[in-house]
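Here the complex is missing one protein chain, while the rest keep their positions.
For clarity, chains are labelled A and B in written order, and residue numbers in each chain start from 1.
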Amino acid sequence: MNEPLVDIRGLVKHFPISRGARIWSERETVHAVNGVDLAIQRGEFLALVGESGSGKTTLAGCIAGFVRPTAGAIHFDGKPLVEVQGANGSGRLVQHASQRQIATRIQMVFQDPSSALNPRHRIGDTLAEPLLVHGLMSKADARKRVGELLELTGIRQSMWGRYPHELNSGQRQRVVIARALTVSPILLIADEPVSKLDVSMQGQILNLLLDLHRQLGLTILFITHDLSVVRQVADRVIVMYLGRVMEACSADAFFSSPRHPYSEALVASTPRVRAEPEKSMLIKGEIPSPIHPPRGCPFATRCPLVIPACEQAVPPLHEVGPSQLVACIRR
Amino acid sequence: MRSAEMAETVLARPIAAPFVTTERSRLERALSDRLLIVTGVVIAVYVLVGLIGPLIAPQNPYTSHPGFNFHPPNGHFLIGTDKEGRDVLSRLLYGARYTLLGAFGVMAIAALLGFVYGLITAYVGGWFDSLSMRLFDVILSFPPLVLAIILVATFGPGLYSVIIGVGIGYLPAIARIIRSEAMVQSKQQYVAAAEGLGFSPLRIIFKHIMPNTTSQIIVQASMNLPYAIIDIAGLSFLGFGIQPPTPDWGGMLAEGQRDLLFAPWLVIAPAAAITVLVLAWNIFGARLRRAVDPKRY
Partner (left out) sequence: MGALLSVEDLSVDFLIDGTPVPALDRISFSIGRGERMGLVGESGSGKSVTARAILGLIQPPGQITHGAVIFDGVDLRRARDHALNDIRGKRIALIPQDASLALNPVLRVGDQMDEILAYHFRLPAGERRRKCVEALRRMGLADPERVMNAYGSQLSGGMKQRVGIAMALVCDPEILIADDPTSAVDVTIQAQILYEFRALTDRLGLAVLFISHDLRVVSTLCSRIVVLYAGQVAEVGSVDDLLGHPRHPYTLALLKCSPNVALRVNPLPMVPGASPDSLRALPGCRFEPRCPRALARCAVEAPTLRGNGQLAACWNPLP
């Protein structure tokens, strides 16, 4: 049974933005996700890597049900979750599962521990609420379950009656993870869960995620821009740039020999202790605007290996090694 | 969960918490605030007077005592008489109910309805929100009393028409402020998390967003009360609201202004009654906000 847990085909998300007055507005679109095929295997710890404009957060939003795709389809556990039927542009969005149904399968953990918890609710109430709303158990049982979740995520039981502002950001982030676990999801999407934490506290959260992954068999989609964090946790890596997938491979293969020029640049640009990046590996230029993405390969404007053919057509993802896919015509 | 547990247990000494622990419930915090209690009692007294005013008034407020017009305070008429020779104290006690009904009625419509409307339209957004905002623009483009006059003219004069008229006049401004605050909250990640957990919009609006906007609504309700009293008085004065000879503090204030120089008690009495109420109401509101917000303690 090698069917992926999440199967994404041809996903596109365009956000319309209008500038100027209503009457003669220029309709421009942000091409946040521009054609992505991606599979998440059951039980894997997958890192989705990209800088700003890569579309990684939008992609996660589509999987979690926050964002409605413009085209493409997402299947979860073999069954369709959301799909856009019909030809491009005129597609009809079919929502196969309600947000409530999605909730018990896919949960998302967000970046900012300070706004992710309702400041007026006590921690215990925040954790008990999903249990009660989903009718999963009685009040008494919920109380017990909250205790178990606090233990599971390493939070002292006495924090039960506290308000979020009384916890430090590491503790808050753990509560956020505990809350996501209340509905026993199969897939946990963590969107930059440690970016806003002090370095000395990042280990707590990363170790927790790894423990949950191992002990509960939780499938984790870890979104980040920081490759050094990816190195510590991921089984597999997918790199996105300007709405498309550039490379997808196992973490070992990625860190020993990244194939896509953008991947190489990302690795070279990641700060390391007392190790200066080689100048030749640093790429010049800026990330193009997602409103006017370049024709052809999105990385062509900055790629050290660019040739005229790169700008003609978008390179397809092709295999260059055992389960290593690259979207580059030079590699 | 050894690794995460370690984070909590391997501390040589607990770190001093920057905030006082909020283990007391909100009710406990409220009850321990003396100022809150005092002002609360004052408001309760006003409400009591509103309810039993007629029973404790020494005189009939409508009875004129000819020959005693503009009589200064004395043993018989504790706050003196007005131009018709009527006992001011009795008029004050009788009038409490109308003033209070008017003021709180307006606040009920403007603040409560405005609150709910603001919350809903902020979260729902879309065409409903756009339509609501345009509707509010229309209402706000009327000078406030003009709107009330138009509504009163439609429904006929009387206290209830005035309450509805003034209330609708205040509603858009309050709803807008709550809407802004609610929109800010809607963008917070805890709302996204609640949506991700499959909670219904109703639950999100009232259990999640609303508690974070109560601070604002308390401010709005406090701030607008004195204006409500004055506006009702103004309308009554123009003949649209409470019809004379029915006593009403705002009306008494308006009438007494003309004769301020030689019968100051006619103005001082209702003014003092209104001022004390507004002061108590505002302080009560401020202390209530403090008690209700877990961070302020």
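Remarks
One rule holds in what follows: contacts are C-beta pairs under 8 Å (C-beta built on N, C-alpha and C of every residue); 3 or more make two chains touch, one makes a residue touch a chain.
If you're wondering where the values come from, they're calculated on a predicted model, not measured in any experiment.
Only one residue in the set A:Arg9, A:Arg42 or A:His225 touches the chain that does not appear here, and it is A:His225. The chain not shown here is touched by just one of A:Gly147, A:Gly203 or A:Pro294, and that residue is A:Gly203. Within the whole complex, the absent chain has one touching residue among A:Ala39, A:Ala97, A:Leu136 or A:Ile287, and that is A:Ile287.
Taking the whole complex into account, chain A touches the unshown chain at residues 51-52, 168-171, 198-204, 206-207, 210, 225-232, 255, 265-277, 279, 282-284, 286-287, 289.
One rule holds in what follows: only the chains that are shown with their structure count from here on.
Here the CA centre of chain A is 47 Å from the CA centre of chain B. Residues 1, 3-8, 17, 19, 21-23, 188-190, 192-199, 203, 208, 211-212, 293-295 of chain B are the ones that touch chain A when the two sit in their complex.
Interface residues of chain A, counted against chain B in their complex, comprise 64-66, 98-104, 107-108, 110-112, 115-121, 129-130, 133-134, 151-156, 161-163, 165-166, 170, 174, 176, 179, 182-183, 204, 207-208, 211.
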